[in-house]
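Here the complex is missing one protein chain, while the rest keep their positions.
After this line comes chain A, so read on.
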Amino acid sequence: MRSPATLTREQFDAACRSLVELDISGVNGSLSYLPLNWMWKEHSKYSGFGYLYRTVSFQDRGNTEPSSSELDNGGVEDFEDRATIPMMGSSSQISIDQYVVFSNTFRVPSFYFNAYYADGTPLSLLDLVQTSFMRHTVSIPNACTSPSQSILLPQIGEDSVPFPLLTRGDHPTTGAPCWYIHPCETSAAVKELMDEIVGDEWDETNPEKGLLRWFGLWFMVLGSVLNLVSLPFPWARGL
């Protein structure tokens, strides 16, 4: 039997439970890339709306790659000069509240987050795309200087990134406004990988060939766009 392209709510809940309970010492290579330290949270009154949550904090030194000409600092080309110029957001403490929720429309996990400075101020879209949380340099079109709700993240090489759109939305359970990566292309990407790796041997409860593996591949694909490593590199981007 082959892997499903989408998940049911029950499968999502089971995969999340496995992830929360995962004993990292017993995990071998294929699952060791799973981001960890998640908590399972439920809606205060209604069951069936659970999601994963964690907060990650890091010291961010901002964009270490040459900036695009659209950025405010005048497009400095030389890497060494760049590293000595104090930038907005350089060396700041940033916290990111991260959520994995179930998308009812697309029947796949969906990644929501909010990013804050140490004083609680939320990061603007412009600041956000310059942090090391984003894997690749994103140039923001000039239209973005007014409050903008979504941007297309850049694609890697020839294979298109399956979730290119970063946009604003309400958290499906808490209703709070968050950033999220649009999940519309996810199922095709994960299914393709699962078919290559697991083939006909889909077995839902087997960690290597079932839901946990599916989840792991989902995180891996997401990880090509966002830096989800539990102890994030403070300044390495595109590595």
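Keep in mind that, in the parts below, a contact is a pair of C-beta atoms (placed from the backbone, for glycine too) under 8 Å apart; a residue touches a chain by one contact, two chains touch by 3 or more; residues count from 1.
Criterion: contacts and distances are computed from a predicted model.
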item	value
UniProt protein name of the chain not shown, from "Diamine acetyltransferase 2", "WD repeat-containing protein 54 isoform X2", "Autophagy protein 5" or "Ribonuclease P protein subunit p30"	"Autophagy protein 5"
Absent-chain contact - pick from A:Gln98, A:Thr173, A:Thr186 or A:Asn227	A:Thr173
On chain A, residues whose C-beta touches the chain left out of the figure	9, 43, 45-46, 48-49, 104-107, 122, 147, 149-150, 168-170, 172-178, 184
